[in-house]
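Note that this complex is displayed minus one protein chain, with the remaining chains in position.
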Amino acid sequence: MGSLEVAKLGHVALEVPDLEGSLRFWRDIVGLEEVERREGEVYLRAWGDFEHHTLVLMRGEEAQLHHVAWRTRRPEDVEAFRDHLRAQGVEVEEVEPGAEAGQGYAIRFFVPTSGHPFEIYYQVEKPKAPEGLRSRLKNQVYPAFRRGVSPRRIDHVNLWTGGQDPTPTHDWLVEHLGFKVREYIQLPNLRLGAWMSVTPLVHDIAVMFDGATQGPRFHHVAYYLDNWQDVLRGLTIFKEHGILPDLGPGQHGISQAFYSYVRDPFSGHLLELFSGGYLILDPDWEPLEWRPEELVDGLFWWGDRWDPQTQPDHPFSRTTGVRRPGVRVG
Amino acid sequence: MGSLEVAKLGHVALEVPDLEGSLRFWRDIVGLEEVERREGEVYLRAWGDFEHHTLVLMRGEEAQLHHVAWRTRRPEDVEAFRDHLRAQGVEVEEVEPGAEAGQGYAIRFFVPTSGHPFEIYYQVEKPKAPEGLRSRLKNQVYPAFRRGVSPRRIDHVNLWTGGQDPTPTHDWLVEHLGFKVREYIQLPNLRLGAWMSVTPLVHDIAVMFDGATQGPRFHHVAYYLDNWQDVLRGLTIFKEHGILPDLGPGQHGISQAFYSYVRDPFSGHLLELFSGGYLILDPDWEPLEWRPEELVDGLFWWGDRWDPQTQPDHPFSRTTGVRRPGVRVG
Amino acid sequence: MGSLEVAKLGHVALEVPDLEGSLRFWRDIVGLEEVERREGEVYLRAWGDFEHHTLVLMRGEEAQLHHVAWRTRRPEDVEAFRDHLRAQGVEVEEVEPGAEAGQGYAIRFFVPTSGHPFEIYYQVEKPKAPEGLRSRLKNQVYPAFRRGVSPRRIDHVNLWTGGQDPTPTHDWLVEHLGFKVREYIQLPNLRLGAWMSVTPLVHDIAVMFDGATQGPRFHHVAYYLDNWQDVLRGLTIFKEHGILPDLGPGQHGISQAFYSYVRDPFSGHLLELFSGGYLILDPDWEPLEWRPEELVDGLFWWGDRWDPQTQPDHPFSRTTGVRRPGVRVG
Partner (left out) sequence: MGSLEVAKLGHVALEVPDLEGSLRFWRDIVGLEEVERREGEVYLRAWGDFEHHTLVLMRGEEAQLHHVAWRTRRPEDVEAFRDHLRAQGVEVEEVEPGAEAGQGYAIRFFVPTSGHPFEIYYQVEKPKAPEGLRSRLKNQVYPAFRRGVSPRRIDHVNLWTGGQDPTPTHDWLVEHLGFKVREYIQLPNLRLGAWMSVTPLVHDIAVMFDGATQGPRFHHVAYYLDNWQDVLRGLTIFKEHGILPDLGPGQHGISQAFYSYVRDPFSGHLLELFSGGYLILDPDWEPLEWRPEELVDGLFWWGDRWDPQTQPDHPFSRTTGVRRPGVRVG
């Protein structure tokens, strides 16, 4: 489809059964800033996020992913994507400007191979922080370290395909949204997962197999912190709120991320605190294959320990659901 | 010139009068890895650099920049650049494959507005580290922290235009190489400098005015470290070798870099240890203007102190020269 | 005087002309916890301080040190010190239990050689933090990183003797309070300063010469942070409040401290953010002498630069006053 590519991850919208509880986690403890509130919806972003929001918490019947939103390179690309997807037989919903706060015309659809709800948009407000909460740095929105763990910006999402082979989804993201595969795990009978990006980040999205569930699942959204030490400081803060990480601290082999995973106790949605990693600036990057015997190293370079034979029920395997076609929130 | 854009910074080639001395600085103390050596030339890279080299040290009469090299997006772009530049009246030298170790066909020219020597190439080897020096991480070349300060990768270059207004050079880089201006300092009568990139880094290159010299100057090459703490650890190591930083540690307002600047005592070439900063993933980034009253904050957010009125001869102002047309090295 | 030794630094009481302003600095930005408030007095401590207070802010005519307080090893030592000091001809004031919040019977006097106001006490409350502000860690008082820069604990004080040779004061502290000299700077005609302790810290107190003033001066109180990175994070926070450090970040040679110095803008009193350093556990430590040619390295190992010849008016030289005999606060 030529040059029709998304430009970057925009935000994640998560349905949560206890909106006030989840706000306590994401805003008061994680430290995201509340930008706007509507009935049943709160829009949040990190201190270094420029767009109106990178996380939407929506009151819902259950904890599930409402959508992952991708920004296009040009305004006209949203309609081009709409037409292209429809030409592929994908059912596309149009979202009016303002239906999502701070955002213009957008489209929503379910990834045909996996069933994950995606949104594509271009127009978005980039509001300054309110007076008194504004960073003195003109290239930064809010002051860092105002409250809680205080990550800098959204980094990526990780989606699981349940019992389905994720390879068709990897291929679909490459062919239709412009993603490139950066690293992947190849098992004898299955590509276990791929780390993919349209930016120099190793992944804006990862899509992985999950033998224990059926259908599309949401694994986590990651926020970036400038220093490994900031992740450790975060764990100290979480523990004082009675929250232990599911995983970490440790380093992934794949992406080289220094990580820890912490779960919103009010919804079960998972957050990755992510620091480090590497950038892929080369135009001719060859996807890196991790072989079966490298699986553990790829996932857990050091820090967490995992024996796939004896620990099929690893904490890493717990996911939350995703919104299905035809189901409205609220 | 349409889609003809460079993809990324490749390397910097520096002439040095004392090659063994400078090797001691860049390889033994900074900790870059020696990849290949030829008569009068040593090719180096950091542990996370994938290309054959990101720094070339060349024996020369004096300390000066030999060239800054930019990689293109596609193989055919090198010849396209050659033809485009010649059509603009720029004198272009062709470099045969292998004339520079590990590198294919390339072109060299002097930026017409400023006189800085540039190289454009696409073909380059990405050699693995030798057995025994190879990282166990398959997405990394050498082990980190094998020796010395041990930065991860090359980050950017900073060039000064001497007594000339740098604005025409900013414009030329935008128009002919595809750079975007990310941040700049606007004084009443002069644009003091611009931070520009073709990647999501805030700058792959900065081009700045210098009232104290005439003609093109080389200010510094920056290498990136994963953590602020790694820069501090580096200063501890430098000091044990009798080397104090010219500047820092501190944070720049522009680019948000946590930095320190250390000078190769054998050549006077300047190295920036760079950590942190922010990424520009937005396709519609508006160049950020720093006004005269914001000048000091832009350069020295905290750490270093500078009063432009009383300190015209700031350590930040010391530069080394650049190779001029018609002069050969060696 | 045999085994009569103080055990540790207790607290520093500082008179400030703008109590609410200084509270904003020390409590809201530095992040100390307010423990108790009386008319014209606020008692503060860091999250890892066990005693009732380590800093008292007192409303005063001018910014000056009210007293530095030292805890004894045994309850009966306070009266023993009283008697010993009086036997030495030192005028000793007795402080009734409760006159200083949280504290029992104490004595106050002026160091006879330098004129600095000291307090000696033993009985002190070690209150838990209030419910809701209490650390879940049973060996810690408040949660770390609740607010602002958030140092762990008080570390040391630094006093200057004005135009007087500090050596008699060093000797007096050794002979009468039990301090040991750990490091000192010896100039040809003067011992410039000594770093002294009764604990394994390199210094609980430093006493230095100051050619620019007359009489006793207060240089700074230091609070300790666990990681060098925490000091850097602190500078980021201070700058967002419009406060730049006087000095640092950098490393002292003497004590090996990683430091930055930040001044309360409402009083001019100076705070050192201190991390790292080393412990002296050896019973036979020989005082380390820094010679004249090592002066700059001893003070500024890396980070700050200082040429004693051309910079007699270094930021390091700015001090605040101390309370003089016979003058009451309030």
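Labels A, B and C are assigned to the chains in the order they are written; within every chain, residues are numbered from 1.
Here is the rule we use: a residue touches a chain if its C-beta (ideal position, glycine included) is under 8 Å from a C-beta of that chain, and two chains touch if they have at least 3 such contacts.
From a predicted model like this one, the values you see are computed outputs, not experimental measurements.
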| item | value |
| --- | --- |
| From C:L4, C:L137 or C:I243, residue that would touch the chain that is not displayed | C:L137 |
| Residue touching the undisplayed chain, where the options are C:E39, C:E131, C:D282 or C:D313 | C:D282 |
| Residue of C:Q103, C:T161, C:Q186 or C:Q229 touching the missing chain in the full complex | C:Q229 |
| From A:G250, A:G277 or A:G298, residue that would touch the chain that is not displayed | A:G250 |
| Residues of chain B (touch criterion as defined above) contacting the omitted chain | 135-137, 143-145, 227, 229, 233, 236-237, 239-240, 242 |
| Residues in chain C touching the chain absent from view | 7-8, 48, 50-51, 71-74, 126, 136-140, 152-153, 183, 199-202, 226-229, 253-256, 275-276, 278-279, 281-283, 288, 290, 294, 297, 301 |
| For chain A, residues in touch with the removed chain | 227-229, 232, 235-236, 238-239, 244-245, 248-251, 258, 301-303, 305 |
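Definition applied: only the chains that are shown with their structure count from here on.
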| item | value |
| --- | --- |
| Chain at maximum distance from chain B, centres defined as averaged CA atoms | C |
| Chain A-chain C separation of Cα centroids, rounded to whole Å | 47 |
| Separation of chain A from chain B, taking each centre as the mean of its C-alpha atoms, in whole Å | 33 |
| Whole-Å separation of chain centres (CA-atom averages), chain B against chain C | 44 |
| Multi-chain contact sites of chain C, meaning residues that touch two or more partners | 227, 229, 236, 239 |
